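Just one protein chain is left out here, and the rest sit where they should.
A, B and C label the chains in the order they appear, each numbered from 1.
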Amino acid sequence: MSSLVKCPHCGLRPREEFTIRGEVATPRPSAGADEATWFDHVYLRDNPRGEHREYWHHSSGCRRWLVLTRNTLTHETSDVVDASTLKTEGAQ
Amino acid sequence: MRYSALSLLGNAFSKNKNWKPAWRNPDPKPNYDVIIIGGGGHGLATAYYLSKVFGVRNVAVLEKGYLGSGNIGRNTTIIRSNYLLEGNNPFYEFSMKLWEGLEQDFNFNAMVSQRGVINLFHSDAQRDAYTRRGNAMRLHGVDAELLNRDQLREKLPFLDYENARFPIMGGLMQARGGTVRHDAVAWGFARGADQNGVDIIQNCEVTGIDRDGDQITGVQTTRGAITCNKLAMAVAGSSSHVAKMVDMRLPIESHALQAFVSEGLKPFIDTVVTFGAGHFYVSQSDKGGLVFGGDIEGYNSYAQRGNLACVEHVAEAGMAMIPALSRVRILRSWGGIMDMSMDGSPIMDRTHLANLYFNGGWCYGGFKATPASGYCFAHLLATDTPHETATAFRMDRFARGYLLDEKGVGAQANLH
Amino acid sequence: MTSFRIDGGTLIDRHDVRRFTFNGEVLSGFGGDTVASSLLANGKQLVGRSFKYHRPRGILTAGAAEPNALLTIGRDGRRDPNTRATMAELFDGLEARSQNCWPNVNFDIGAANGLLGPLLGAGFYYKTFMWPAAFWEKVYEPLIRKAAGLGRASYDPDPGYYEKCWAHCDLLVIGAGPAGLAAALTAGRAGARVIIADEGAQLGGGLIAEGSSIGSKPADAVLGDLVGELHALPNVEIKKRTTVFAAYDDQVFGAVERVQKHLPEHEINPHRAMERLWRIVARQVVLATGAEERPIVFGGNDRPGVMMAGAMRTYLNAYGVAPGKRVALFANNSQAYQTALDLEARGIEVAAIIDPRTCPNIDYDGKARLIAGAMVRDTSGRRAIKSITVRHDDGSDEVIAVDALGVSGGYSPIVHLACHRGGKPVWSDAHVGFMPPENTDGMTSCGAVAGKTGIAACFADGGTAAVKALAELGVMSEAASLPGVEQAEEKADPIQPIWRVASSKGKAFVDYQNDVAASDIMLAMREGYDHVELAKRYTTNGMATDQGKTSNVNAIGILAENKGVSPGEIGTTTFRPFYTPVSFGALVGASKGMDFQPVRKSPLHGWAARNGAKFVETGPWYRSSWFPKDGETFWRDSVDREVNTVRTKVGICDVSTLGKIEIFGADAAEYLNRVYCNAFLKLPVGKARYGIMLREDGFVYDDGTTSCLGENHYFMTTTTALAAGVLTHLEFCAQVLWPELDVRMASATDQWAQMAIAGPKSRDVLSKIIDDDISNEAFPFLAAREVSMFGGRLKGRLFRISFSGELAYEIAVPAGYGESVADAIMAVGEEFGIAPYGTEALGVMRIEKGHVTHAEINGTVTPADLGMGKMVSVNKDDFIGRVMNLREGLVDPSRPSLVGIMPKSPSDKFATGSHILNPGDDVSLANDQGYVTSMCHSPTLGHAIGLALVKNGPSRVGEEVVIWNGLAGTTVTGILCNPAFVDPENEKLHA
């Protein structure tokens, strides 16, 4: 979905209401991680042709950060979740 | 066949029946000294300069579609060298100098038109930033001129000076900037490279890269396996996709940028103008269409198309600059895929593999860079050392912190 | 002049006579006419000139695909260049002019280009104009550019109002021909929310031109019934004059409604849109866009009077206009025979029907002579057709005198909208055309675009398509039963493709507007430009305003024929938005001029205005930049006075535009400690602290102060420029990086009117309105807390912070009270000599004090570059940017760092953006030492001062440098110095 996004909190909304940050990179490293791990997190991207997970912020709506699973070839979105669930899920 | 007044006249008499193909359509040979992946502007220019300047002629250019089917044929045709940073400015100026002699060099009229590029500013802060940039250009001997409102009004009387939400204060002009007929650049380089013996192989998609340890041995393609001594990537837009074949992750995201053309109009605007209070740049093609563009879509994309929100955004900025556009109709929009790097500047360097060379990350500045990118990449391929104007485009600058961030927005690709 | 208007015409109203001008000549037509139909009725066959050769051109079509009849309509701000005469509705007083011709359309000097035809073949310009090199710039290019384009655009602003609108539906039906109408009726009866859009002024599409009966009823009566029922259904929205121009992701369709383009100026409602952009969100779509009749590529096929056979039928039946007196038809399919029958029914002589098929399977019982197995190879006539030359199957030629020729080379389904999202059309040998792609999610094609022929078959198909689309939504429906449907049968009607008449004499055009002939396509092939995209780009076929609607398939056919492959193997060029051109006005809507972007106004805007402020655009805000007093003629007079007032007495400045964020939660302190690079964990209640926020890449993002107002309650300020960005960043940190922390944020920028009260007398002034003790002991530097004001009648937040370097406070009060409080401060401050000051004076004072703003925090600096390296915590485990801030390149000692700069001679001036060179060095980028980030005239010091980022700056204080401004052609000797020009010991702050 690159014209409309189904915000899990607000429903179907247009692209204009969102701020896009880009790829969900590797998780933010722990404080003690080395520079290489940090470099990877801050700079390197998979940038796949196909399914892609990325951060969108519903800045003109609920102001929640979302994670979209979207296909970069077809622009079809298969999943939208609140971004806070990433870390909670990761911890489980 | 060399193009000349005589050849044109001669062929006119023979009803244009005797023109020869501009390039051969060869089958791939089993082995090349250098394989260049990507038959777009940069790949073809690399092959051209490799064969012409560095004497490397056993070269193949592999193109998955038709030659010039990438961004060389889907941009807004602007050339300029108005860069700020020491790592960028000399490279783009080198490119400008190559543009200035290109047509005689490759005997193909690409309609290089140095009609001037003007960047408008609307606030004191923008004026100061352009002063800094213009002075950086001047330091390198690049032409730059700061125009005030009155000078601008004389050149571009139809901009909105009276009823503008963000009044225009002036502009930074590079008189040597301008436009080039984009497709012709690909064709000119292709024809020149072909004449030097380079094999340009169309409809040949690379599907895998063969290696032996840290050596590349060749590529798998839709037209069979080909071996090579050196492998060069010039696939901006798809860099991450190809790099993945050798497990390389890049500081690059792919983003779609739309460009537009209006219906053909009688002469309307005779320079390239960039709006400073929104995303819009425009020039008029020799056929009369206003060619213009704006910002990238914002989301990662490999689809060569965009969405309506961005179209409206561009149109709004355009009309804020030129109110008379209201009844001008937009004919067509198209999309290209940009390699958006994490600092907004390109990467041209050797890689972790001994004989793999990378050229990409051009963001939306690839077109103007085409000749210098080809020249410098050829230099790197032939000599294993970067050309003196391209020493800053190193791959490790991100890890080491020597960034080339013209905009100062940091490690977020879609902001550059 | 002969009139070609005859009886009949279902669309026109003969009582409504409308006068218009064409190239200055006064003509008349009727209500319901298009400009094209009225020109034809007036016998105007020659209406325009082609782009390259300036060949005479006439009206080819009756619809959106028109390549030739492009006119400039209207004048001044209402001038529309390149308007298709076939789509423009006639109104009284309309002014139309031909384009690309001089001195006029009948005699055009540019036609001389035609003589150079052999030289000007496809791509000729790539091979020439290179010698001598200097001539390109001076001679060739100006000539080429002068010849550019067709119509001339106005430089006047458009007085019309435009707007945008969203629409939602279960089913969007695109095209209101028989298939679309049947689909809409089917869905409408089933109760679905339906939008049906059509580019025409009337619904009906192919039904409009249908002269005969359908079932037992006349076609126009059937149409009337259908439209009547649709109008009566409340769940069906009908959009006439609405072109769906593009299909975008997620079933969003762009459409433009020409709301008032058909009205004369005096009837235009200035409050209603001229054009309205619709953004239609559709759950399902029925594509009923029909098919485009194809021209045939033969010699002289561009002569005025050559027209599509279907267009002839439209002009005849819908507008009562005869295409000629003696007409021939050249067609490879049977639909054209209906045109012959209709012509004959109106008493127009049909001289011949030339059909390349040897045994056409047709049931034509008219009077015309049928010439089978033959082709038209040439035409004659200077400004309009006089005769055609027919090549018989035995190789003999025959010249037939005609004044019009109808042509039909088959039908190209209008698949654009099915392909805008990347779908590729599929070649069909049976239909001799490219059909819509097979897998278009949510879009069902029907009618002619799906290859159906005949009204009844389209009715049936439309109903079926709607049933299918609604089933996807779980809605059961029944296809609307329409006249003739039960008798609908698919008739075998094999079309014989002709991509090019090989025996053509003279130029055989493929793309009329761009003058691309068959020989050009073949030349492109010979030269290696044989891919369909390369051929297009080399010849410019399909790149004109009609985007190849009539030319692309023929060009593909020619390529295929010459390569000996199927057109399907050649494939099409990419179908891209827009289906037909869309005006900037429509895409912009109301967001133009001063309404380009919304305005944000400070709660103190009115107060500032009353005090004479000059405002300046700062992002969306208007900020007060200075407050001129009587007698001050130059901005700096005011700014200098404002600075002096603050430095010696007291001033008041509106700082409400700073971003303000309320931060709550049990983990708020921990959170702040992680988002700032300096320590925040132990900030006590009642205290403010300056903080620097880094980006994760280790560079400075923003700075500001955060105050602890209570347990688990903080109040952050950001810069004006980055207020939105910082909040978004903070939310990212809270929601994505550390959702486990209890931290909640609310933007409070608009809640508070905030004023800086600065100067040695600021405490005296504030004491008069604040009830609490604000003495230095009770309220020291960096104190921050809620205070009672005006005898307990108002609560505000007081912060003892200073950007100017003076004893200063910022007081925040609820926004509605802002003006009142500012007025009160002005009143009580009068005895102390208070004056309002603006952002200019604020800027001067912060430079004098060496404080940084985004002129220095430009996204490429580290805290150390700004002289604040010591602020970066070395004790904290983690904060945003900690690790990347330590990279080699960010700690490189030669990085440009903040330093003050002033001219050696106090009378010298210099500019921000100047670069710094070492004395004696060559002027070169390699010798660049840095640049001036900010400068001002310091009224306190009496000369220019500045801040600069200079290599090793702080260690070079006292050095002489060159301040180089090549743009202005000036060099000034400068001295590097401490950036704190005023009160470096911070004595004033703590006073």
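Here is the rule we use: contacts are C-beta pairs under 8 Å (C-beta built on N, C-alpha and C of every residue); 3 or more make two chains touch, one makes a residue touch a chain.
Simple rule for what comes next: contacts and distances are computed from a predicted model.
K.L.:
What name does the UniProt record list for the absent chain among "Dihydroorotate dehydrogenase B (NAD(+)), electron transfer subunit", "Phosphoribosylformylglycinamidine synthase subunit PurS", "Fructose ABC transporter, ATP-binding component FrcA" or "Sarcosine oxidase subunit gamma"?
P.N.:
"Sarcosine oxidase subunit gamma"
K.L.:
Which of the displayed chains are touched by the chain that has been omitted?
P.N.:
So, taking every chain into account, the missing one touches A, C.
K.L.:
Which of these, C:Leu115, C:Val139 or C:Cys165, touches the one chain of the complex that we don't see?
P.N.:
Once the missing chain is taken into account, the touching residue is C:Cys165.
K.L.:
Looking at the whole complex, which of C:Ala36, C:Ala815, C:Ile857 or C:Leu925 touches the chain that is not displayed?
P.N.:
C:Ala815
K.L.:
Which residue, C:Thr453, C:Ser519, C:Ser591 or C:Thr912, contacts the hidden chain when the whole complex is considered?
P.N.:
The one listed residue touching the chain not shown is C:Ser591.
K.L.:
Which one touches the absent chain: C:Asp76, C:Asp750 or C:Glu830?
P.N.:
Result: among the candidates, C:Asp750 touches the missing chain.
K.L.:
I need the residue numbers on chain A that touch the omitted chain, in ascending order.
P.N.:
Touch with the absent chain occurs at residues 4, 9-14, 16-17, 60-64, 82, 84.
K.L.:
Need a quick check: the contact residues on chain C for the chain that isn't drawn.
P.N.:
Touch with the absent chain occurs at residues 161, 163-168, 269, 271-273, 279, 281, 590-591, 595, 597-603, 606, 621, 662, 664-666, 713, 735, 739-740, 742, 744-752, 768-769, 790-791, 793-795, 814-821, 824, 827-828.
The definition used in the following text is that only the chains that are shown with their structure count from here on.
K.L.:
Rounded to a whole Å, what is the gap between the Cα centroids of chain B and chain C?
P.N.:
Spacing between the chain centres: roughly 22 Å.
K.L.:
Which whole number of Å gives the spacing of the CA centres of chain A and chain B?
P.N.:
The answer is 29 Å.
K.L.:
Please output the residue numbers of chain A that touch at least 2 other chains, ranges allowed.
P.N.:
Where chain A meets two or more other chains at a single residue, that happens at 2-3, 14, 21, 35, 39, 42-43, 74-75.
K.L.:
Which residues does chain C have that touch at least 2 chains other than itself?
P.N.:
248-249, 252, 279, 421-422, 696-697, 884, 887
K.L.:
Given the complex with chain B, which residues does chain C contribute to the contact?
P.N.:
51, 77-82, 118-119, 121, 124-131, 133, 136-137, 141, 144-146, 148-158, 160, 162, 164, 246, 248-249, 252, 254, 277, 279, 420-422, 519, 523, 526-529, 531, 533-534, 537-538, 540, 543-545, 547, 574, 576-578, 581-585, 587-589, 591-597, 599, 616-618, 695-699, 701, 854-855, 858-860, 884, 887-890, 892, 911-915, 923-928, 931-934, 964-968
K.L.:
Where on chain A does chain C make contact in their complex?
P.N.:
Interface residues on chain A, with respect to chain C: 1-4, 12, 14, 19, 21, 28-33, 35, 38-39, 41-43, 55, 57, 59, 63-65, 74-76, 82-84, 86-88.
K.L.:
Which chain B residues qualify as touching chain C in the complex?
P.N.:
Against chain C, chain B makes touches at 3-5, 7-9, 12-13, 15-17, 19-23, 25, 66-69, 73, 86, 89-90, 103-104, 107-114, 122-123, 125, 127-136, 138-140, 144-146, 157-158, 160, 163-167, 181, 183-184, 187-188, 202, 262-268, 270, 277-278, 284-289, 303-305, 307-308, 311-312, 315-320, 323-334, 397, 399-403, 405, 407-411.
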